[in-house]
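Worksheet: one structure, shown below.
Missing here is one protein chain; the remaining ones are kept as they sit in the complex.
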Amino acid sequence: MTRLLSIAALVLTQHQAAAQERAIHFPDVAPHQTLIADLHMHTVFSDGSVWPNIRVDEAIRDGLDAIALTDHLEYLPHRHDIPFPDRNRPHEIARTTAGNRPLLVINGSEVTRRMPLGHVNAIFVQDANALVQADSLAVLREANRQGAFVFWNHPNWVAQNPTGLAALTPVHEALIAEGLLHGIEIANEGTFSDEALRIALDNNLAILATSDIHGLVDWQFDVPGGGHRPATLVFASNPSADAVREALMARRTVAYFKHSLIGREDVLVPLLEASLAAAEPQYGLGTSVLSVTLTNRSSAPFTLRNVSGYTLHEHTDLFTVPAYSDVTIKVKTGERLQHVTLTFEVLNALAAPGTHPRLVLELPMQ
Amino acid sequence: MTRLLSIAALVLTQHQAAAQERAIHFPDVAPHQTLIADLHMHTVFSDGSVWPNIRVDEAIRDGLDAIALTDHLEYLPHRHDIPFPDRNRPHEIARTTAGNRPLLVINGSEVTRRMPLGHVNAIFVQDANALVQADSLAVLREANRQGAFVFWNHPNWVAQNPTGLAALTPVHEALIAEGLLHGIEIANEGTFSDEALRIALDNNLAILATSDIHGLVDWQFDVPGGGHRPATLVFASNPSADAVREALMARRTVAYFKHSLIGREDVLVPLLEASLAAAEPQYGLGTSVLSVTLTNRSSAPFTLRNVSGYTLHEHTDLFTVPAYSDVTIKVKTGERLQHVTLTFEVLNALAAPGTHPRLVLELPMQ
Amino acid sequence: MTRLLSIAALVLTQHQAAAQERAIHFPDVAPHQTLIADLHMHTVFSDGSVWPNIRVDEAIRDGLDAIALTDHLEYLPHRHDIPFPDRNRPHEIARTTAGNRPLLVINGSEVTRRMPLGHVNAIFVQDANALVQADSLAVLREANRQGAFVFWNHPNWVAQNPTGLAALTPVHEALIAEGLLHGIEIANEGTFSDEALRIALDNNLAILATSDIHGLVDWQFDVPGGGHRPATLVFASNPSADAVREALMARRTVAYFKHSLIGREDVLVPLLEASLAAAEPQYGLGTSVLSVTLTNRSSAPFTLRNVSGYTLHEHTDLFTVPAYSDVTIKVKTGERLQHVTLTFEVLNALAAPGTHPRLVLELPMQ
Partner (left out) sequence: MTRLLSIAALVLTQHQAAAQERAIHFPDVAPHQTLIADLHMHTVFSDGSVWPNIRVDEAIRDGLDAIALTDHLEYLPHRHDIPFPDRNRPHEIARTTAGNRPLLVINGSEVTRRMPLGHVNAIFVQDANALVQADSLAVLREANRQGAFVFWNHPNWVAQNPTGLAALTPVHEALIAEGLLHGIEIANEGTFSDEALRIALDNNLAILATSDIHGLVDWQFDVPGGGHRPATLVFASNPSADAVREALMARRTVAYFKHSLIGREDVLVPLLEASLAAAEPQYGLGTSVLSVTLTNRSSAPFTLRNVSGYTLHEHTDLFTVPAYSDVTIKVKTGERLQHVTLTFEVLNALAAPGTHPRLVLELPMQ
């Protein structure tokens, strides 16, 4: 005898749960949509190990809304087998693979130079072939002429920077001054850079996290084991390429790296507020212990530290709200109040190096 | 951006899935409801290790519809601490615990004698105290006078039967002849008996599986690891105690033991038909390979052997349909037919010792 | 062909892993052994739902070294069925169940009074029957006369304290002054109390966490889902009852609650140092990025916040070292140093309300 659910519903939900399992998801933050993007990746057309169609299929599985293929312009170790004269080919192939599926495929290229420039991605380019030029400044000017969004890749890369401590060079300062450089990777593949985050904040660069994937996303980031690729959350007015570009140019991004969210406070805090909701505040019968249910609407677990001024009845000051779950906390307010304010440091979020944003929840009693 | 599901739905379904996870469930078989019963269990009132409320809570977690507490009448190792003069007490306590929850709690007792009688359960008794008598025949007559359903427990128990090979004694034959014994356990706790099954079939006894739990169900049957307690499926006209008793007396039962279903063919096959449905038969474009989806509506995985006369395109003759899942098979019918009959031996079902019933699926093409 | 492991070894390790899975374990802290104790639990002999043997079996499964059964002296809702004149019975039965298994079973009782005393446990009593007296002060004096360790239970219990904010009463102050009260529960069942922790620190009381289990440990604390019962880590010179009592009297305890460790800094920090080891510091070739492997030798995951002054190359300031696992971190020291000091706030540890102890790791380079 079935009491809980019709079986049809149960079977259905198992399918849905599996489909959702690895998708990266965060709720929209009005008036924008929260799009998930990975804007740095490689294929066999430079030094990657897959045909472009795999990048599309990985992205669909990860629930991404936008990807940019950014094969190296200059570094072509497969040139023996793939002569590769047309730098727009990976993009064309990926676009064909994507077809009508809901994934934006953005044309891009990685400008691959020695320091002081280092590696720089240009995305939303019209013709990648026009970027094949000797002079790197000329390349970036051409990219900007085409309307590209341009960002500095892995400024913490030890192969180009043996301390791993990202630092602006005069070359980058000049590019920023000229308006040619718009963003910076604060997370790339498996690495994170507090110093790059500081540079982004000080120079008004867009904050980005990218996979820079060369092999397989599932392996590199242990997706079956619960890992995820680094991604950039883009807060766009609609799910079009133009809107994504506009949002990037406006610096409306949050980086998502190893289940942490990193971004400017004015962009990050509204995302946290949209992701974590408090509901059903209610005092226990005859007590001044307030029960509140926190619901996490995102695919990221949140690690919170209570700094409310009230202590908790069932937790220390540290607790976690798992992905797509709710946790009920009990707050000892001393007396029964008409209005309670709860404040949490969000430990898996960063608004600046070492600085965790606060989530403030205002709870009027019914 | 959410494409697949509203988050509310996703969070909801996780809760539902968890609730369903350990529940034993089989679909109804018209015109009856399929009730899940465990009719043999112990508490501290004889030699069990829990208060009766735990038996109720375990049953609710397991999705049971009916339980009978059957503490020993004669074996009372806790008598030092629980003098236990009232043999109806465990039942009363369990009934109070159950309250308005959807679980039938049936009064019962285990008559605990040496062979040749051995152990016998009487359930649906009105007054268990009246069963405390020296003469075992008198006990069973009194139980029957009260309207009890009476069954032989673990006839394969090596402590009373060193071969483990269940065999009727003249005592049991006399009880059956007099109509005092109505059922037999073919599975008890961790054991199963082909010989008991043969006895049930030859003597028209109800086929039962019971947990005979003394400790904790979760431990004894490794419930967190995917195990389940032995249970008896009862096909009753409604979920009342009277209807359960009527169904038991009519022998409308199937035993469920270690994910196998054991019962008379005329009761078992309709259960299999209700549990496994075939849908959407469709020939592949330009081929004579028929695709059919088998849906398992039960909590038991089914292990099937194809004996259809057609071979399968994506399986050997052996495959499994997991609990609450569907599996699509492809059948090579040689030419495109208007009507296809598929036949499977259900290997985790037994209609007699070593005899697996056949599930026949008639598939008219649209 | 087998390359990785002999199969015998593989099968063996699966058994071992399963056995370890739920066991609570922390390494020894020289010169003491780290014993895991649960010193507050109930059976059918007061208002619990299990016979004492189940408490022993649960403890063995949880890897405990010591338990105390502490049935209520005064609250006996099962008195109708268990007249229970002998308050030492639960202990006797548990002791017999434990037999030669490596579990200390300690005799105890819960003195169950209204506030201002509230509920108090006395363990290591010689004769619990002698504690059945009307005057509560007389009871505690008798307990102390018998050599008992006495602690205040759930001072945050809303049924006796509607704010849930633990506070000493004059009664408790007098008991402490007289040396009759030695400890306090800062965690009980599902609740935690910062205020109780403050009381413990200010009054030199032993810090305790207990399950206060009435039903089943597996259900109450979702053990199959990864939860654990609250427990008290006792740092004893040997695994004897006398040594446990000595350690409790000396306040050498740490409470373990929902994967957090709470204790006095001088006891807690050495435990953290024993649990988390740093090994193999090594600079990457041609870089000043130091690789260090942190190994967690305990069953608790550790949540760390880097406050070293150096930033990390592959993590934000927050990361977790799962139970029995190692995590390699990369530290950007700016230049290659001969000696590096790493400092982490241990977020799932508390030395005082809101105060997380620091783990300092000194790393000399080879």
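Chains here go by letter, A, B and C, matching the order in which they are written, and residues are numbered from 1 within each.
Simple rule for what comes next: a residue touches a chain if its C-beta (ideal position, glycine included) is under 8 Å from a C-beta of that chain, and two chains touch if they have at least 3 such contacts.
Just so it is clear, the structure is predicted and the values come from calculations on it, not from any experiment.
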Contacting the left-out chain in the complete assembly, out of A:P83, A:G99, A:G179 or A:P364: A:P83
On chain B, residues whose C-beta touches the chain left out of the figure: 156, 158, 162-165, 190-195, 257-258, 260, 262, 284, 286-289, 303, 305, 311-319, 330, 332, 334-335, 347-348, 350, 353-354
Where the missing chain touches chain A, by residue: 44-45, 48-51, 53-54, 57, 78, 81-84, 89, 215-216, 218-219, 224
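Keep in mind that, in the parts below, only the chains that are shown with their structure count from here on.
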Centre-to-centre distance between chain C and chain A (centres being mean Cα positions), rounded to whole Å: 39
Interface hub residues of chain A, defined as touching at least two other chains: none
